[in-house]
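Below: one structure, written as structure tokens.
With one protein chain held back, the other chains of the complex are shown just where they sit.
When the chains are written out, they are named A, B and C in that same order, and each has its own residue count from 1.
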Amino acid sequence: MNKLKQAVWQANLALVDHGLVVLTWGNVSAVDRKRGVIVIKPSGVAYDAMRPEDMVVTDLDGTVVEGKLRPSSDLPTHVALYRAWKEIGGVVHTHSMYATSFAQACRGIPCLGTTHADHFYGEVPCTRVLRRAEVEKDYEANTGKVIVERLAGTLALQMPAAVVANHGPFAWGKDAADAVHNAVALEQVAQMAINARQINPAVKAIPAYILDKHYLRKHGATAYYGQK
Amino acid sequence: MNKLKQAVWQANLALVDHGLVVLTWGNVSAVDRKRGVIVIKPSGVAYDAMRPEDMVVTDLDGTVVEGKLRPSSDLPTHVALYRAWKEIGGVVHTHSMYATSFAQACRGIPCLGTTHADHFYGEVPCTRVLRRAEVEKDYEANTGKVIVERLAGTLALQMPAAVVANHGPFAWGKDAADAVHNAVALEQVAQMAINARQINPAVKAIPAYILDKHYLRKHGATAYYGQK
Amino acid sequence: MNKLKQAVWQANLALVDHGLVVLTWGNVSAVDRKRGVIVIKPSGVAYDAMRPEDMVVTDLDGTVVEGKLRPSSDLPTHVALYRAWKEIGGVVHTHSMYATSFAQACRGIPCLGTTHADHFYGEVPCTRVLRRAEVEKDYEANTGKVIVERLAGTLALQMPAAVVANHGPFAWGKDAADAVHNAVALEQVAQMAINARQINPAVKAIPAYILDKHYLRKHGATAYYGQK
Partner (left out) sequence: MNKLKQAVWQANLALVDHGLVVLTWGNVSAVDRKRGVIVIKPSGVAYDAMRPEDMVVTDLDGTVVEGKLRPSSDLPTHVALYRAWKEIGGVVHTHSMYATSFAQACRGIPCLGTTHADHFYGEVPCTRVLRRAEVEKDYEANTGKVIVERLAGTLALQMPAAVVANHGPFAWGKDAADAVHNAVALEQVAQMAINARQINPAVKAIPAYILDKHYLRKHGATAYYGQK
């Protein structure tokens, strides 16, 4: 458990190092499905004061089983994603500048280049706006619900991020570090997409054969990027 | 008193750490209503040379009662805000990039997402342009006057910031640190609003039920964000 | 002389600290009119390797009188400004991002707010494009010539900067540190002006009475900003 707390703590600090977090606006969690636990950042705690032992442990329903602090208020969103997708091991939520701007614009992030294609297999989707009843009751769980609904028919690890309309980005991955990696990439491609459209308003999504090439050379069965 | 000087000094340095201040363009004050004193940054002093004991102490009319340096030239604006709103304890003024850009555009900052709704209960208002007579005499006090005038009918702690037309942002809060917190949030949401409108020029303010939910989960009687 | 070299060296490093310089794209000089010398940064030397004793000393015609390194290739521009305006003591040239963008757009930087008015008494002018003959012969001196020509009828210390069409900004001041201060302010107001126009394309220059108030409270005979 201490190892998982350490990993989640480091992943939360990595968000700060990558400039994705202002004040306390971000959280990372990870799941250990064998033990049936989620480890998540405590709510509203300053990053520089946070220690590995401050991480909160819950069961897969989000009930706290260890830790003196409250879990992040976004915990029910994390829970919803872990329950929907058995293949993911870490979830990140931030209010990072450019991905959040797409969320506020209620627009997905178009795939305009290979930086995007290296990480996301197509346009990063934007959810629908939550309905009044979904906001007033079980808001955070419903935030997870609309993400899962929007990703229907897509492999979660092939599209490891979405932006929630009017809110901001969530990203996920094999584990906490991978989820952070995807959140970092998401922020970059969001900013690049704004710029590219400013330079050329008629710009279109990249050809499918380039998307396939880039996504698959990093993630396919015959990947040849990186070591081993 | 030393405690309040220390808090105001730290809040001024926090402005720099958060990237809201270039050169000496910013100031923070705090009030101790029991003692009837305001503590404020001295005028035009470099942040890295500034010590807690350099903070200037005035009475609630802005008359210096302690300190060898001149107070910030914006002191009369701070005084006007403290006199108008008994519930606030700290005031911040900066020329931070994006909030100042809205001020220069003579436009309020629209509430396009939950980052905004977490801190400001609706559009952050822009004051009217000051009239010639208001500028030529008691300019700084009149700057406070148009802010108070613009906020009429609004709870100051529910809308803890405004941008002054042609000038820049002021933010406030329960104390100096809270005012800084709001100034940081303001700068972020200002930049996000520019981006969101660039992505989707037709973007509208978020639904009222989302604004209510976010503002109230952090600030309402039944707030559940953060610890305790 | 060592004192002036030290001041020029520090001013050059301050450009880097303020983020105005990439690679070696910037230079600061200062003049000592009593001794009849200019001290300027050497050409194309890395900032972190530069020492005070590397500064180059020239006479008021730009002829090197001390130092083993070549002076900045922009020296003749600095010389032209010192000769035209007896009241200035320091000159800065950078390729800072936003001021240079205005130069490349062949546009002056409009006065849209008090941040601008605190430093520049109206729109920061853009020079005309240099003619072929002016470029092919005595290019750097002619760069100074078009700046001086453009400022005709203006007090150099009331408008302590200009952007050279297709090129970039020059700023000046009472001494090297003051020139750097103005270069920093210039970069900020350039970026703010782009943003403000994006927010409100119809934005206009601030009213003259606000310009007067801000400029004069910092620079007029009855200035009351800062200490003493």
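One rule holds for everything that comes next: a residue touches a chain if its C-beta (ideal position, glycine included) is under 8 Å from a C-beta of that chain, and two chains touch if they have at least 3 such contacts.
Worth saying up front: this structure is predicted, and the values here are computed from it rather than measured.
Contacts of the undisplayed chain with visible chains (whole complex): A, C. Per the touch definition above, the residue from C:V22, C:V65, C:L155 or C:A208 contacting the chain not shown is C:V22.
For the chain left out of this panel, the touching residue among A:L4, A:A99, A:L112 or A:C126 is A:L112.
In the full complex, chain A contacts the hidden chain through residues 18, 112-115, 181, 184-185, 188, 191-193, 195-200, 203, 206-207, 209-210, 213, 217, 224-227. Residue positions on chain C in contact with the hidden chain: 22-23, 25, 42-45, 69-70, 73, 95, 97-98, 100-107, 129-130, 132, 135-136, 139, 166-168, 194, 198, in rising order.
FYI, only the chains that are shown with their structure count from here on.
Minimum number of contact steps separating chain A from chain C: 2. Seen from the C-alpha centroid of chain C, the farthest chain centroid is that of A. Because chain A and chain B carry the same sequence, their contact can be compared by residue number, and under half of the numbers here are used by both.
When every chain is represented by the mean of its C-alpha atoms, the one lying closest to the mean of all protein C-alpha atoms is B.
Rotation angle relating chain B to chain C: 90°, from a CA superposition, given to the nearest 5.
Look at where the CA atoms of chain A average out and do the same for chain C: the two points lie 45 Å apart. Chain centres here are Cα means. That of chain A falls 32 Å from that of chain B. Residue positions of chain C touching 2 or more other chains: none.
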